[in-house]
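Reviewing the structure listed below.
Every protein chain except one is present and positioned as in the full complex.
Chains here go by letter, A and B, matching the order in which they are written, and residues are numbered from 1 within each.
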Amino acid sequence: MKSFGYNITEDRQIDFDANDRNVTVFINEIEPSILLCMGCGSCTATCTTGHFTDFNIRKIHTLIQRGELKHLKKEIMKCMLCGKCQLVCPRGVNLRNLILSIHTALEKSGL
Amino acid sequence: MKIEGKQNIWKEYQKEIAEDHFFYVRSCVRQNFFPGSEKTFLRILQYELKKDLFENPSHTTCSGIGYHTDIIPFETSMTMVARQFALMTEAGYENLVTSCITSFGLYSEVLETWHHFPELEEKTRQFLRKATGREFKKPANVSHASDIIFKFRKEIAEKSKYSLVNKDTGKPLRVVEHIGCHYSKMFPSKGIGGAEYPYVLVGMIEDWGGEVIDYPERRHCCGFGFRQYLVQANRGFSISCSKKKFDSMEPYKPDMILTNCPGCPMFLDRWQYAISEMEGKTYGENNQGIPVLTYEELAGLVLGYNPWDLGLQVHQVPAEPLLDKMGIPYDPEMKFRGADGQDLGKPEAPTTLKFYAKEV
Partner (left out) sequence: MSKTAIIIGGGTAGMETASQLARLGVEVDLIEKQPHLGGHLKNWDRLFPNRRNSDEVFDYLEKGMNDGISLHLNAEISNIRKSEEKFTIALQDGKELQSDALVIATGYEVFDARKKEEYGYGIYDNVITSVELEEFFRSNKQKNLLEGVASKRIGIIHCVGSRDEKAGNLYCSKLCCVTGVKQAIEIKELMPDAEIFCFYMDLRMFDRHFEEMYYEAQEKWGIQFIRGRLSEASENTDHTLLVKVEDTLTGLPLKMKVDLLILLVGFVPSPETRRLAAMLGLKEGDDRFLCPADEHTITNSTEIPGVFLAGTVKGPAGIANTITDARATAIQVADYLK
């Protein structure tokens, strides 16, 4: 293939229909409280890891709902499972189980 | 798709287009990009439609490219536009027709600016007086050349020798239309059909027998975007924009793309070649591309002009598959010969994109 000194950029747009949402469905079934998130971000605000790395549990949650699984495995390894996020969540989302379910889902799907 | 819904919107975006006596201003770049197009416009207007059209060889760039790449200040652009108006006034014309979409956008922008800020018009008059001693009247009508072809599309259809119909199947050819951003995205009311469902090219396609494809990325930019292209390192943005459109239109199997801007046909045509070289991907059948035509070229084909007189040989994506579908005869041997029959040599064939009907 030729090079002309520039590249074709990959589209950043989430292509919802092209994404595989089996992992999403699996996780939502294990922990249905995930559906209650209203995106307030108090989990991320209180997250110790989030203060020192780019770990953002609110965003991880949202990306999973869209079927965006890139970098997921690396990201969830940053969580220390302290559970402060869960303490502040106004909707009672079981975020610790979200992380654990992602582990299970990724193992099962071989991602 | 409910056509009545679109027709209702089209009714809201009508514009006045002059009938005759045009002062024509050319584009800086089209004579390099698609050299037969402007000549074809003159031929259609003067010889088919018997219209009066005047050109002044001392007209210059409108400065639109410089303006949109941030190297020419607006005051300078306004003064250059004022000079073109002065040339028109001196020649006794008042209906301005621009070949270029960006010129059309800039003329419209300058007139709109003067409408809201009359002191800037007065200042521009002073600049022009000091620099050239010229005076001007504002045009009575500013139209883009595609507006004129749109206005006379039915007359062209009456004189037509070929139509946008597949001669083998009898079905209308499927056409993607793409208008330039500066045609109606700046001032929706100045473009036929407005910005969301522009009608200027659709009207031509329908009246010449074709069928318009409305595909999801129809409104996406062609990728020209001036600075995106002019700086080599930025060209990735440009080609990615075009690719997004091709990927979106591909499932609709378009027979051609019709455009009314200098930049859009350039990039929609040339980037098909670049994508094929970079990724091995082509968008037509059998590694062909999707032919991209200007509206003048298409009007010329419909009227039965020789494809090589229209300049179709400079297209990177060959137009021959379209000519075959429309049943237009052409001599492949004459494709790369000059007006006097002199052999100009043949371009190297691309790696993937099918350029010659037979291997050379």
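Assume a contact is a pair of C-beta atoms (placed from the backbone, for glycine too) under 8 Å apart; a residue touches a chain by one contact, two chains touch by 3 or more.
None of these values were measured; they are calculated from a predicted model.
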Contact residue for the chain not shown (choose from A:Thr9, A:Ser42, A:Gln65 or A:Asn97): A:Gln65
Residue among B:Glu75, B:Asp214, B:Glu285 or B:Asp331 touching the omitted chain: B:Asp214
Touching residue (missing chain; options B:Phe54, B:Phe74, B:Tyr197 or B:Tyr356): B:Tyr197
Residues in chain A touching the chain absent from view: 12-17, 28, 32, 35-36, 38-39, 58-59, 62-63, 65-66, 68, 91
On chain B, residues whose C-beta touches the chain left out of the figure: 1-2, 4-6, 8-9, 194, 196-197, 214-219, 251-252
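We take it that only the chains that are shown with their structure count from here on.
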Chain A and chain B, separation of their C-alpha mean positions in angstrom: 46
Residues of chain B defined as touching chain A within the complex: 232-237, 239-240, 243-244, 274-275, 277-280, 351
Chain A to chain B touching residues, read off their complex: 1-9, 11
